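Of the protein chains in this complex, one is absent; all others appear in place.
Chain naming follows the written order as A, B and C, and within any one chain the residues start at number 1.
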Amino acid sequence: MTLRVALIGYGFMGAAHSVGWRQAPRVFDLADSVELAVIAGRNEEAVAKAAAQWGWAEHATDWREVIARDDIDLVDIVTPGDSHAEIAIAALEAGKHVLCEKPLANSVEEAEAMAAAAERAAEKGVRAMVGFTYRRVPAVSLLQDLISRGTIGEVRQVRAAYRQDWLVDPSVPLGWRLRREHAGSGALGDIGAHIVDLTQFVTGSPVTRVSGTVETIVAQRPVLGERSGFAGSSTGELGDVTVDDAAIFTGRLGNGALVSFEATRFATGRKNALTIEVSGSQGALAFDLERLNELRYCDRNAPGELQGFTTILVTEPEHPYVSAWWPPGHMLGYEHGFSHQVVDFVTAIAHGTELDPTFADGLAVQRVLAAVEASSANDSAWVAVEAAEPARV
Amino acid sequence: MTLRVALIGYGFMGAAHSVGWRQAPRVFDLADSVELAVIAGRNEEAVAKAAAQWGWAEHATDWREVIARDDIDLVDIVTPGDSHAEIAIAALEAGKHVLCEKPLANSVEEAEAMAAAAERAAEKGVRAMVGFTYRRVPAVSLLQDLISRGTIGEVRQVRAAYRQDWLVDPSVPLGWRLRREHAGSGALGDIGAHIVDLTQFVTGSPVTRVSGTVETIVAQRPVLGERSGFAGSSTGELGDVTVDDAAIFTGRLGNGALVSFEATRFATGRKNALTIEVSGSQGALAFDLERLNELRYCDRNAPGELQGFTTILVTEPEHPYVSAWWPPGHMLGYEHGFSHQVVDFVTAIAHGTELDPTFADGLAVQRVLAAVEASSANDSAWVAVEAAEPARV
Amino acid sequence: MTLRVALIGYGFMGAAHSVGWRQAPRVFDLADSVELAVIAGRNEEAVAKAAAQWGWAEHATDWREVIARDDIDLVDIVTPGDSHAEIAIAALEAGKHVLCEKPLANSVEEAEAMAAAAERAAEKGVRAMVGFTYRRVPAVSLLQDLISRGTIGEVRQVRAAYRQDWLVDPSVPLGWRLRREHAGSGALGDIGAHIVDLTQFVTGSPVTRVSGTVETIVAQRPVLGERSGFAGSSTGELGDVTVDDAAIFTGRLGNGALVSFEATRFATGRKNALTIEVSGSQGALAFDLERLNELRYCDRNAPGELQGFTTILVTEPEHPYVSAWWPPGHMLGYEHGFSHQVVDFVTAIAHGTELDPTFADGLAVQRVLAAVEASSANDSAWVAVEAAEPARV
Partner (left out) sequence: MTLRVALIGYGFMGAAHSVGWRQAPRVFDLADSVELAVIAGRNEEAVAKAAAQWGWAEHATDWREVIARDDIDLVDIVTPGDSHAEIAIAALEAGKHVLCEKPLANSVEEAEAMAAAAERAAEKGVRAMVGFTYRRVPAVSLLQDLISRGTIGEVRQVRAAYRQDWLVDPSVPLGWRLRREHAGSGALGDIGAHIVDLTQFVTGSPVTRVSGTVETIVAQRPVLGERSGFAGSSTGELGDVTVDDAAIFTGRLGNGALVSFEATRFATGRKNALTIEVSGSQGALAFDLERLNELRYCDRNAPGELQGFTTILVTEPEHPYVSAWWPPGHMLGYEHGFSHQVVDFVTAIAHGTELDPTFADGLAVQRVLAAVEASSANDSAWVAVEAAEPARV
């Protein structure tokens, strides 16, 4: 069978997803073949260019028309977060499989509706997945697998951070990512979401309670003439930053373990420093996205004189996803996770097998983020995260 | 002039301080000469052995008699924290300069009394210092110096952790360090104290508010037959651990910056991992005690294509304390900080110059730790740290 | 204009080149468009599968027929080294641009003939390039660029190594890479070639003389039933390894600098450890292929207290090739070099501009390797490398 794919959106994430759809069928032996059928976006000129660039057969300017087409099997959503719910729910109701870029939504309410829609769709064999692609970096997949096999014993503590520095300069303008109405939140939702998801993924245990603080370090920034991204010419005026620059929070997992979380766009010199270390009763595992081909492992049961952290180059054939690529010692990069995501989604669709992360997983992340904001607003007192089951509508 | 020194206590810290007193006058050109006059401890056999081992001229079993002697100029206290206040105050009142190992005391009340005593003594030219020796690791001294010179601009965020793993094994017995009556607190007071002190030291800004959680991960451990340290034979019974195993807290500095703190004895594979990273508006600095001869520096004003973290080997003659030791590239170790502490204390005494850390600095740390415990007991809500001035008695 | 490409060969390198031809036009704005016209190989079933997998429009089993076609503009050769000369010369004489995977050939004689053919073809506007893709890892391109701009001053010494470990196990069978008649040489030609090329590339100075030793550490290995690669079932017999396992040699550059080279397949635990460090009068630069997104730079003119090696994450828009890919801090991998190679080759063809590495560069590497073998055979006495100009036929 062939899955005909529609991609809604065409920015940075559109490029990354396009690479995934193009590469996966070449490198992996996919369960179903895929076809890059149509790419949709509001700006016709831009979307036509994206279609040509990435090899999408057609382009469209109205996502509703795309979803209405009978010849589309799968909708991949890479628009800004404020449109995810509407598109995803419509697509699921139209019987399309949906891959939705993270964050699932900008609010818990939207995420709940999406998870409910996914659950209803599942009854008809329609599948939904949220795009936390870092789960599919081979070193992260290995990390999760080792924990699930008991390699480090019982998880006792987790230390997770995602640190960038693109806001250190106060002249960085007030782009859409710094306005709550468009972005939902700041560092918390953009990069904090990743470490919450990874923590829940690798430990297999939900964050049940949080205490935290969100902070806007530079309160005003130059206003841009129009909605824009990182760049654009300034008007000379200053406007209010309405999202957080940094979020520091502590979480309690369902298994009782404590987690320290930090998400910040003010860590000078740190470009994309997602780090996570899991301390267990029998060992520890540590990962750093800036060295994404490496995983560090400490075995407490090794002879005392030989203990320490082993730097594993996760490029061996026995490592997840790796054998399809290159020989040992040949590095993978950022976009490989997008191919792995395609492989796993297509496999789950073809075979009806379990997939992750589900919309329920995406909702669970949103609930944690909402609880962090609630805690921050209440003097950082602990807040319970709503139970992870999606509300039935 | 010659300073005649009495050391009260003779355990691990007695050894480290003895090395400091022995080495400093050999390697550095001290302002005053020093004499290792007497070492005191309750167990005569043990203290006599320590005297012989480290070259103290005499030994004694009653610290009160030592303090009463006219021929002692300086008292160095390395007993457990529950006796610091009594000894230090008595010594100061007897007109002796006092060096007191950290933590200053097991409670804020004691620390306040000590700081007050130090203030009264100062009026008579008697000096008091608390032994946060990590301030005197050359890389840390350099870090502080660079920040104070404005090298990284305005401090925006700090990330500090001290992680060890000696409690991961649940069969580690219930030694005195795990009982509140002796140790005051657990990871918080023992190692959390260091990162609080270092943060205040390197940024030059006090922690004014905290929100945090302290946690006992393994609640019961094997009881030992008698008060003991890390080792000893078990009775087969289990007893309650009455201090924290881990503390995770967020602090607000006087300058507004947020700090994430973590102190834990459950970080599997981490032996002595004190790490601190300071993010500023113009750069960043990072230190790791397990690589104590290195400091990492990021300069935001370097050409973009060449930016990154520079690993500085802090063994050059222009680095603090280093020129007295070995040529470039020759490593220093843990105990060198104790020599540097002697150098700086003796210099301050001889010249009447400012010294650090004072008892007020030690008290400030205690107040932060107490505020963390108060916050933890109050659902992690933010707690103001008492103002840093010692209370006048 | 559209370049119609034929790929001759379809193994590991066929995959890597196919990815390059597929990705480059998507990610970069190429000067000419490219078309994956035909892939050729002797085994029809296998080559048909490769054509389908990588999207080559046609497949063929006779490279001669492919070269004879009028509708082919460019021939990309990824067969084993013993067939490079014949195919490349035929293609050049047929007026096709040629990209030839390294090593250029298995002997100096063949390489000379190829370089001569390339020179004759150049007069007719036909271009030839050899596939030393590591030149196009962004960190390596940056390294070269910084040296050429004088950033580290005059090059004084180079330390280069390429270390792998896939032959440590004596039960690894006697594949074609271990037989001189197929592979030409062992570690020397396979991986030593890379460090010779990189040294000449980044310093801009040829290796003019060498003294070295080549060594076969495990002299006999299990014979395979048929010509095979890394795997295959053994016959129980042992056969002679007729290539080197390791080569250690010293080179003299045209500018007088000394270089230490080491290429080995016996460096236990090292998977793909190509490392090169260039020491200059004003600074140094160091690269490690296992951390291919990083370049380390030491500036001798920085303030003494701040000197050290800076780890540059070569993922910024100002770094070579990077701006076409992802935002800062997003890692690139092994295969990206193959896209960059396509970009640069197509640009040179379209604009008639200089390209590198030329067949003359490939010949220069072969001459160095031949000189190493000659030196080794003559008790490691120094041997002059033949002048780099290709012999006119």
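One rule holds in what follows: contacts are C-beta pairs under 8 Å (C-beta built on N, C-alpha and C of every residue); 3 or more make two chains touch, one makes a residue touch a chain.
Bear in mind that the values here come from a model prediction, so they are computed numbers and not experimental data.
Can you list the shown chains that the absent chain is in touch with?
Looking at the entire complex, the absent chain's contacts are A, B, C.
Of the listed residues B:Arg69, B:Arg120, B:Arg180 or B:Arg291, which contacts the missing chain in the full complex?
B:Arg291
Which candidate, B:Gly125, B:Gly150, B:Gly304 or B:Pro328, sits in contact with the chain we can't see?
B:Pro328
Sort through A:Gln53, A:Thr216 or A:Gln307 and give me the one touching the missing partner chain.
Per the contact definition at the top, the residue touching the missing chain is A:Gln307.
In the complete complex, the non-displayed chain touches which residues of chain A?
Output for chain A: 142, 297, 299, 302, 304-313, 316, 318-319.
What does the interface between chain B and the hidden chain look like in terms of residue numbers?
That gives, for chain B, the contact residues 12, 16, 18-19, 22-23, 26, 53-55, 164, 166, 271-273, 289-293, 313, 315-316, 326-336.
Can you list, in ascending order, the chain C residues touching the missing chain?
Within chain C, the residues touching the omitted chain are 152, 156-157, 159, 161, 163, 165, 168, 170, 211-213, 215, 217, 246, 248, 250, 258, 260, 262, 264, 266-270, 277, 279-284, 298, 300, 307-309, 379-382.
We adopt the following convention: only the chains that are shown with their structure count from here on.
Going by C-alpha centroids, which chain is farthest from chain B? Tell me that one.
C
As a quick test, compute the distance in whole Å between the mean CA positions of chain A and chain C.
Here the centre of chain C sits 36 Å away from the centre of chain A.
So the centre of each chain is just the mean of its C-alpha atoms; given that, what is the distance between chain B and chain C in Å?
The mean C-alpha positions of chain B and chain C differ by 55 Å.
On a C-alpha centroid basis, what's the spacing between chain A and chain B, in Å?
41
Multi-chain contacts in chain C: which residues touch at least two other chains?
Correct list: 313, 316.
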